[in-house]
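Every protein chain except one is present and positioned as in the full complex.
Right after this comes chain A.
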Amino acid sequence: MARNLAENVRKLLLLGQCVPTVKQNATKIRVKRLELDENLLMYFRKDEFYYCYDPEKKCQTGDIVLIEALPRKLTKLITHQVKEVVYPFGDVTDPVTGKKVAKERYRDDIDIQSELYGKLESAFDYKKAPPRGWQDGKKDFTSKPTYTKFHVFDENDPYAI
């Protein structure tokens, strides 16, 4: 009974992280789960991967997203769709005050501190910064999976290491 319930809930909504993929209209979502080893009576991490339909590319690599099952499978691979981006990657908001955070400090506090010391022109300005993704494919190669270079092609693929 309980297992059935869990499976049905799994079809409804899942929370996972977006991982790099080469698919054009879909994103790959990793759902972390713990699995009980009955011999050791210990829980071990077990990852499940779901391909989610996402033609507008709502989520980028690293985002924590909610996904739900499609009423009908779109393809053999794509079974879910992205419902909502819950936590965008590298853009943390404090849930209590609603302020933006960088590591353990508020961004405003960092700005105030550097202004007290005398802010230089070289300092990073959060207000002028464009949204994430302007370096994607130029200097930041994280949206697609990297792999070991296996052949010398005419065109050099930046994702080959």
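Points to keep in mind about this one:
The rule we apply is simple: a residue touches a chain if its C-beta (ideal position, glycine included) is under 8 Å from a C-beta of that chain, and two chains touch if they have at least 3 such contacts; residues count from 1.
Methods note: contacts and distances are computed from a predicted model.
The subunit not displayed here is recorded in UniProt as "Small ribosomal subunit protein uS15m", chosen from "Guanosine nucleotide diphosphate dissociation inhibitor", "Ras-related protein RHN1", "Peptide chain release factor PrfB2, chloroplastic isoform X1" or "Small ribosomal subunit protein uS15m".
Listed by residue number, the positions of chain A touching the unshown chain are 20, 61-62, 89-92, 101-103, 110, 114, 117-120, 122-124, 126, 129-132, 134-135, 139-142, 145-152, 158-159, 161.
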